[in-house]
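Of the protein chains in this complex, one is absent; all others appear in place.
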Amino acid sequence: MKEIVIISGKGGTGKTSVTGSFAVLASNKVMADCDVDAADLHLILDPVLLEQHKFMSGHEAVINADLCDSCGLCADFCRFDAIEQLQDSYAVKHIGCEGCKVCVEVCPQSAIDFPSSHSGDCYHSTTEYGPMIHARLKAGAENSGKLVTQVRNEARQCGNEMNASWVIIDGPPGIGCPVISAITGVDLALIVTEPTLSGKHDLERVLQLSKHFSIPALIVINKWDLNIKLSAEIEALAAVYSAEIIGKLIYSPLFNLAQIAGLPVVKYAPNSQEAIELTAIWQKIESITGGGE
Amino acid sequence: MKIAISTAGNNLDAQVELRFGRASSFLLFDTDTRNFSMLDNSEQVNAMQGAGIKTAQNIVTAGADVLISGHCGPKAMQVLNAKNIAVYVTEKNVIGTAIANLQNGLLEQITTHDVAGH
Partner (left out) sequence: MMKIAVASGKGGTGKTTLSIALTQAISGKVTLLDCDVEEPNCHLFFPVELDETLPVTVLIPVVDEDLCNSCGKCAEMCQFNAIICMDIDPAMVFPALCHSCGGCALVCETGAISEEECVIGCIEKRTIAQDKTLISGRLNIGYSLAPTVIRAVNREQSDNQITIIDAPPGTACPFVATVSESDFTILVTEPTKFGLHDLSLAVATLREMKRHFGVVINRSEQAENMVTDYCQQENIPVLLQIPASRKIAESYSRGGSLLDVMPEMKLDLLAMLKQIQAMIGSKI
């Protein structure tokens, strides 16, 4: 079983459109959406939920209004401005609490509980293209890196059970902790970039990251014809990091239209030039990795 | 000498887990007796942050002299260095082979972190 991750650094480069097409093109695979802050893959793969697990992360302070005698010490000590005064007690603002436990410690009435917080959910689903593991982080919740790890573990387990050839991971944007969680230990990282200043800037950071973790990186330049000069600079940058450019996609309204229709590009317009290029990209990945077995 | 190896399995044929801080367990191999025991680290798989630091602390407490893993971040390295635990990195391999490689001098020892903190 081979694990491949699709990442981009900057958002909006077409990462999920590419991943969605791989869901159609690859055989015997598990799809994993690790872009847990803004999971979108389900919008084009139309999954049917089979089971869901709670994702618990950190703790959150909760004031018991019956025990609170409004001394205000908690609010004085809270450095995150996360405690507000109500009429005859105090309350913790759900968005704002860092879970540091200082208020729990200083409360003379022991009126503050400190339960684990339910920060999101992890889902096992089925799609017409095979199983899919995805997740959702609650609004304002942090620590998506840990949820990424959970999605990957569950996807790998699912892949082992069904003897899958591939685990295909839609990675998170950026270059921070969630991305590191998404790429460590994978067999291949495919970077989808675009010829813009921030696209190129972030590409370099992601290439450094994959080099650091000794993960082979391949590159697809999306919308490459928007700025041919920058595309050439990206090719030069790729050469420096020995990352092969395995495909170039043109700036095309088809990507937008497929998204509006809620379908993978190769399914929305199977005979289009774009679909042919995406198919060629997937075949290159298969040949470079020696297939998924 | 006691060797700690990060893993998701529970025997010498299991794969080395290449992530250090978020490894669910460690196999502790005693080179004198050739026996091993398991150290549970599952709490750190779900740590909010600083999993590497706590994991390093667990290894110190377990009395290991040597660590084998895939990578080691700067903060974990700081803890391990403070307690003079030697850190060796390996590529994908089963635990038994990694231990043999260590004893044959085939593994690379690192003294500064090889991955960025995150």
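We just call them A and B in the order they show up, numbering each chain from 1.
Assume a contact is a pair of C-beta atoms (placed from the backbone, for glycine too) under 8 Å apart; a residue touches a chain by one contact, two chains touch by 3 or more.
In this text the structure is predicted, and so the values were computed from the model without any measurement.
Of the chains displayed, those contacted by the omitted chain across the entire assembly are A, B. Considering the whole complex, the residue from A:173, A:247 or A:264 that touches the absent chain is A:173. Note on the undisplayed chain: of the listed residues A:25, A:44, A:63 or A:246, the one touching it is A:44. Checked against the full complex, the one of A:92, A:141 or A:218 touching the unshown chain is A:141.
In the complete assembly, the contact with the undisplayed chain comes from B:78, out of B:31, B:78 or B:97.
Listed for subunit A, the residues touching the missing chain in the whole complex are 10-13, 16, 37-38, 40, 43-44, 58-59, 77, 79-80, 94-96, 98-102, 105-106, 137, 139-142, 144, 173-176, 194-199, 201-202, 223, 226-227, 230, 251, 253, 256, 259-260, 262.
Touch with the hidden chain on the side of subunit B covers residues 47-51, 53-54, 57, 60-61, 75, 78-79, 82-83, 116-118.
Here is the rule we use: only the chains that are shown with their structure count from here on.
Work out the mean CA point of subunit A and of subunit B, and you get 27 Å between them. Subunit A contributes residues 56-58, 99, 143, 145-146, 149, 176-177, 180-181, 184-185, 212-214 to its touches with subunit B in the complex. Within the complex formed with subunit A, the subunit B residues making contact are 18-19, 22, 45-49, 70-71, 91, 114-116, 118.
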